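The structure's right below; bear with me while I get my questions together.
The other protein chains are all here in position, but one chain of the complex has been omitted.
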Amino acid sequence: MLSLLWIIIALPLLGFLLLAVSGKKLSRAVVGTVGVGTIGLSAILTIIIGISFISGLSHTKVYVQTLWQWFYVEGFSPSIAFHLDSLSMTFIFVITFVGFLIHLYSAEFMIDDEGYSRFFAYMNLFIASMLILVLADNLLLLYLGWEGVGLCSYLLIGFWYKDPANGTAARKAFIVTRIGDTAMAIGLFYLVMKFNTLNISTILLSAQHLWPVGSTMAFTASILLLGGALGKSAQLPLQTWLPDAMAGPSPVSALIHAATMVTAGVYLIARTNVLFILSPPVQTIVAVIGTLTLLLAGFSALTQYDIKRVLAYSTISQIGYMFLALGVGAWSAAVFHFMIHAFFKALLFLGAGAVIISLHHEHNMFKMGGLRKEMPVTFYTFLIGSASLAALPLVTAGFYSKDEIIWYSWSSAGGNPWLWIGAIMGAFITAIYTFRMVFITFYGEVKMKPEKKLSNLILIPLIVLAVLSIISGFIQTPSTLGGVSIFSSFLTSTLPEVIENHFSEGLEILFQVITAVLAISGIFIAYLFYVKRRPSERSHSAAVNFLLSGWAFDKIYDIIFVKPVVWMAEIDRHDFIDYFYTFIAWLTGLGHVVLKQTQTGKLRWYAMGLVIGAILTISIVLLS
Amino acid sequence: MNNVPIMAGLILTGILFMIGVTGLLIRRNLVFILMSIEIMLNAAGMAFIVAASKWMQPDGQVMFIFILAMAAAEVAVGLALILQIFHKFKTLDADKLNNMKG
Partner (left out) sequence: MDVLFYISAGVAIGSSVMAITRKNAVHALLYLVVSLLSAAFIFYLFGAPFIAALEVIIYAGAIMVLFIFVVMMLNLGKDSERQEQDWMKPKIWIGPSFLVGILFIEFIIMLSGTGGSYFQFVKVSPREVGTSLFTSYVLGVEMTAMLLMSGIVGAYHIGRRKKKMRHRYLEGSDE
């Protein structure tokens, strides 16, 4: 059963090839069936393989399937091989299942678009690349998937390419992640230099034996890999591309920029956890970056007026939580939050997409209102998703995952009171901005009436994801609330256990109460500001504009990086290096002009030439 | 009676040839240029005769016959060309006929 692993990747790839080659000639129905069907089959196959894997977990922790050897250069021979363990099992489950729901949704969402087959081709290619990324046995194959998802992200952000602003957003995303990719590539070169292999298990084993804790080698390797992770996951300082990436269609934002691609950084760090454990300073950096990012993005999300940008900043913030968890050593907590976040964030994006197309592509929340009665299913599912995001206590999955991270930020060996304060402040702000979004969009009086009646293909994924946003939390509850640890024991076969300093149970319960109170009071504050005294349009004050622009990062980068390069290009407008080559050409031209003077066309001149030639020839003969 | 050195004969041909070259270089009229070419041909032929006389063999004279024939043909064609040039360009100035410059 496990040997069917490669089919999970082959199916979307096949779908991509089919649609890329002949998509334009096929009808909408066929394209939709192929595009959604391949992912559906992959999802079913994933579930089957998952059941088979989990039931055999006691004796097979890791399953490796090698397809062929990629190349062989001086002893370095990566192979096309897939590595299935509990970590990658989690990821492929989320990718295929959430991916299937999103594909189903977009079969209806994109039905009027003329690039229908192109859309599904790109989405299938994306799923295939992401699966390669998480199933890769060696870092080179992982990098292949990494670049593949970057490419698909670019293609899909700029999907409506006729508007140049979309192209600019796509290029910005690609270039900013490129900076991270370059750091990661250097990291891969470093690892090849040290170990002559990129096989992940081999590297982790060798590093554990050969590199002492805190050595510069571990530091170099892990910080370079961290660079790559920061780019892809849109953390500080490379977070500027994600809000602009909302230029793509909503299903794209849901799949790529919420559930899967942006979590590739989390996957990378979790996968190479040994390197990070061997280098405590880098782990601290990860945790600090995570905390700063979650606060920065959270504050920015408070002021956004475009509904998708709120969700974009929210994504940056929640991935900050995952980085925080990775930084303090709570590996399985990070992965758990990833899974829960994938469910509710995809739900929120799909819901936002439903609202947007119902209101004729209106993105500004302040132009919406009162949709709670007009679009009931959307409203209720959106509400459940928001509750999960805000970590409404006890009933939502988000509570359990976020609470675990907040607890470990205090109690784990790498934890710190400052990190804990940042985490709970983030939770408070999350609740505020989330429900601000809900209240402005769905409450109040109706400003625009939705026209489209949403079909089942849109509503069913919303409902499924809403259900998951509630019940999936119950597989991992803290010891004070039942102590269910299905998820963490599933992951201990791959990821190390979190190292905790022991605190009393009472402290734990106190912290949980604090978190719960903060969440509920955040919702209440949002209620006060946005339902009781309802602003009719967004505020334009300077402080709001500063937060709105993401703490002016774009402007800072423009001044530091873009302007000097443009200035240098302007100076070199006429290309100094080229002057040397044009000089040679000019010299030849000069020779031509000079020698042209000898071609007078006059007979006597040529006769004189003959005479002079004769004189010279004879004198040469005589003198030698 | 036999005191003329061979050198004198050759120097004579040299002087005649140089006169021909000078005429070619300093005159602008095409007719004079052609005339100077005839002087040069004659001088070259004379050199052959001098050589024949030294070795007392008829080969030099045979050579001179060939040169003579060639000069005749060349003069005929050259004069025909001069006629055409005169009719076309209305001038016999060699310096004016410089369309092949550059």
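Going by the order they are written in, the chains are A and B; count residues from 1 in each one.
By definition in this document, a residue touches a chain if its C-beta (ideal position, glycine included) is under 8 Å from a C-beta of that chain, and two chains touch if they have at least 3 such contacts.
What you see is a predicted model; the values in this text were computed from it and never measured.
A.B. asks: Could you please point out the chain B residues that touch the chain left off the display?
C.D. replies: Against the left-out chain, chain B lists 1-12, 14-16, 18-23, 25-29, 31-32, 34-36, 38-39, 42, 46, 49-50, 52-54, 56-62, 64-66, 68-77, 79-84, 86-87, 92-93.
A.B. asks: Touching the missing chain, which residues of chain A?
C.D. replies: Where chain A meets the chain not shown: residues 608, 611-612, 614-615, 618-619, 622.
Everything below uses one rule, namely that only the chains that are shown with their structure count from here on.
A.B. asks: Between chain A and chain B, what distance separates the C-alpha centroids? Give it in angstrom.
C.D. replies: 93
A.B. asks: Can you list the chain A residues touching chain B in their complex?
C.D. replies: Residues in contact with chain B: 596, 599-604, 607-608, 611.
A.B. asks: Quick one: which bits of chain B touch chain A in the complex? Just the residue numbers, please.
C.D. replies: Per the touch definition, chain B meets chain A at residues 21, 24-25, 28, 33, 94-95, 97-102.
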